[in-house]
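Shown next, in structure tokens, is the structure this report addresses.
All protein chains but one are shown at their positions in the complex.
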Amino acid sequence: MSDFLKRLFNGQSGQPEKGGAQGAVPKEAFSLVLDFNTKRFEDLFRYPLNSALKRRELRIPSVNRRAVVLFVDGTADSDKIAEQVIKPLMEWKAGRESADHLVDELKNNVLTISGRETVEDLNQAVAKLIDGSAVLLIDGENQAIAVDSAGFENRSVAEPTREIVIKGPKSAFVESSAINHSLIRRQVKDHRLISETMTVGTQSPQNISVLYLSHIADPQLVENVKDKISQADRDAILTLFQMEELLEERPYSLFPSTMTTERPDRAGSFLLEGHVVLLMDNSPDALIAPITFWSLYHTAEDQFLRWAYGNFARLIRLFALFFSLLMPAIYLAVVTFHPEMIPTDLLLAIAASRERVPFPTLLELLLLELTFEILREAGIRVPTPLGTTIGIVGALILGQAAVQANLVSPLLVVVIAITGLSSFAIPDVGLSVMTRIIRFTFVFAAYAMGFIGIALVLAVLLAYATSIKSFGVPFFAPLSPHMPSSRDLLFRPIIRKQWLRPLSMKPRDAIRSKPEGGDRQ
Amino acid sequence: MIQVSDGKIGTREFFSILYGMMAIRVTDSTPNLLHETGLTAAWMMPLISAAVLFVPLMMMLSLLKKGDTDTDLLQLLTELTGSILGRLITFLIFASVFSSTVLNGRSYGDIVTVMYYPDTALLIVMTLLLGAALYISHRGLEAIGRTALLVVPVFMVTSVILVLGVASQLNFLYLFPIAGAGGWEVIKGGVGYSSFFADIIIVGVLASRVRTFEAYRKASIWGLWVPAFKMALFLAVFVMIFDYPAVRNIAYPYHHLTRMAMIGSLANHVEAFFLALWFIGAAIHFATYLYISAYLLGKLIGYPPYQRLLLPLAGAAVVLGMMPENHLQGDHLRKLLLQSTSVFFLLLPALLWGLDRFRKKGKR
């Protein structure tokens, strides 16, 4: 069916445009002039726009030459560089002949750090830089020395608590922005990963970093996000979550237009699709903008598991989403409007158990639903050792007692329990809370008009959801409106087939790889 | 680089809108009209209608192609027939769109109150239906298209499931005698009721809102034939399950069909599920109709913020829809409307095409 439809409509999927101006690093040799070399590095890393590239200028006293040490913030260990590169250089007493073979001399006899090699061209040097090495450039030499100073900041990185996976990386962002930068750079080793720093808060200024891949992300989008940030005119913005609400286009809407993730690998994959990632000190999360429904519906694990397993998980989650939204409403509609839908045996059983319940089904349902919501809220607030107890007390004893006291009918307990479980299976907190709130709308619609009520609310909800945009990207893109993409939507294709970035993000470079394996671009 | 939010719609969205406008006719009293005329051969009539309409559609497409990408039917009208006649024709299109909104709205309300909720006031059903349609159309053509695109694949799949659900109860021999009321009668009926698919001409007014001409062409060709085939399939299924002449007496065969469908042996009373899907479809259907009505009225009276006309039009549709005493009166009016507009929509593109030819010759 889908193939048929695809062929039917393939008219619009024009050839995606090829990447922007910045291609890969040219394989050029170094020049003899230090300033020229430095400039080229700066251009490549978009210094000073990108604050990632750090430089330390110095003069080597013994030979009286200028030199520059370059490294990428967050990937290199600056202590190591100071201690084992710069200090020996400053303290070196040169012999006479050493000036002729300065590079070799420095490499072999001066630098105390263990890993070091000469690099001949820019391409190699950039690769080293991104891997965490520091590059030493010396005036008058057309070679550079790369020293292995890799020190990704990985101290005290915790495990994720919200986005747990069974298979896959288990590091999460922490409260330090520097560590978070480092975590992202470990995932995305690309010199075009731009990290711009902006300041927010008029009274107590805080740094906020805007990360994006300059060859993929739509410049207009980046500009848009930066505008939004600079418009956030508050005395103090303490965390990323406040920033999130200030960035929102529709603060009253139930539908989120940004999301946060605590997984660096997830942030990395968003960067690769052309999204913008925001980091801030004191916030153990990365803020992603823009987002679509699919960002909320997918989890990191879908791509880590094998194709069938990952898609099975997605199918289950799709069911969970529908159950969570509609289950109580459908129960109410079926029981009060369409009893013919229930098999006769079950119908009689429900009717029998309802005979002694004094409330109408709506009240019964709201009572139990409210209890469940209180239970959930209480479960978060109570001290951890008590948390599990509350769950057991609430679910088992309260449910059983309520049935025995004829407050609710047993089937309704099952319905509410399934609904509650389903809402836990929804990966994103925003989406989960949203479905819990909308669920009540459906319940009232079902109470008023049965299935017709549900249908109309669903139609209106869909119309709303498809027409909202997050930073210009429609909520259900690229499914509706249809845009060319790898169709990583309700289900994912195998990774080899995910060669196209979703065009709804207006990526500057839409193609991840050649459609059928082959050479990488 | 593809512009994301330019207010235009693509092939799939436009196709979904057309599907939502036309394929849903299977579920209302349309099959009754066709069975009345074609008897056992009613299933051929939608195909004949579509074939007959295909010619004017091609004429209109050739006219639209000549202009730049922003040409639509209204512009063609003003250009070719002049301002006054153009307005008159615009008014006629508006009248036919709006009156079919009113009559169908009433018809859908009747289906609900007759088949499902006999104790509910018709006014409530109609208000809710048009209220939801009003909201959807208020979100704009983009929203209508995207919502339709999300649900239309579901409709297609559930239609197939529905047919499979009754497959064991079908007897293809009931389709005979093959020519039903007689070959000539069937062809005449097919031409006479071709305005079931006249929406394909009407949406010419939205041509400039589709991203490219190629997208418009592709979507409108598929959007004509897919609903026509669906209608043909269901008309055949109705005859195969209820047999002629019983099928003539059944008021809304689609809804009886959903009652008889069994999905396995587990769930045999699933009509409420189909009711919900049908009503989502109905909301989108009326949203499209309201939108086109408002758009046309806006152009007609020279009032650019036509979105503000949606609310009064929806209100008028409810009030006018309440006027017929019962669904038979409404159906009678509907039949009249269909037959009178058929000729109009068959001839309109031909007229424009002729004028275009004439002008060109004049220029030479």
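The first chain written gets the first letter, and so on, giving A and B; residue counts start at 1 in each chain.
As a working rule, a residue touches a chain if its C-beta (ideal position, glycine included) is under 8 Å from a C-beta of that chain, and two chains touch if they have at least 3 such contacts.
What we mean here is this: contacts and distances are computed from a predicted model.
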| item | value |
| --- | --- |
| Protein name as given in UniProt for the chain not displayed, "Diaminopimelate decarboxylase", "Na+/H+ antiporter subunit E", "Iron(III) transport system ATP-binding protein" or "Ger(X)C family spore germination protein" | "Ger(X)C family spore germination protein" |
| Contact with the hidden chain (one of A:178, A:246, A:448 or A:511) | A:448 |
| Candidate in contact with the missing chain, chosen from A:194, A:305, A:350 or A:462 | A:350 |
| Candidates B:88, B:160, B:178 or B:328 - the one touching the absent chain | B:178 |
| Where the unshown chain meets subunit B, residue by residue | 39-40, 114-121, 124, 127-128, 131, 169, 171, 173-174, 176-183, 241-246, 249, 256, 259-260, 268-269 |
| Residues of subunit A (touch criterion as defined above) contacting the omitted chain | 335-337, 339-340, 344-345, 347-356, 360-361, 403, 410, 444, 447-450 |
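Just so it is clear, only the chains that are shown with their structure count from here on.
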| item | value |
| --- | --- |
| Centre-to-centre distance between subunit B and subunit A (centres being mean Cα positions), rounded to whole Å | 43 |
| Touching residues (chain side subunit B, partner subunit A) in the complex | 1-2, 4-5, 9-13, 15, 112, 116-117, 120, 124-125, 128-129, 131-132, 135-136, 139-140, 142-147, 149-151, 153, 156-157, 211-212, 214-215, 218-219, 222, 267, 269-273, 275-280, 283-284, 287 |
| Residues of subunit A defined as touching subunit B within the complex | 1, 5, 8-9, 11-12, 14, 17, 333-334, 337-338, 340-341, 449-456, 458-460, 462-464, 466-467, 469, 472-474, 476-477, 479-483, 503-504, 506 |
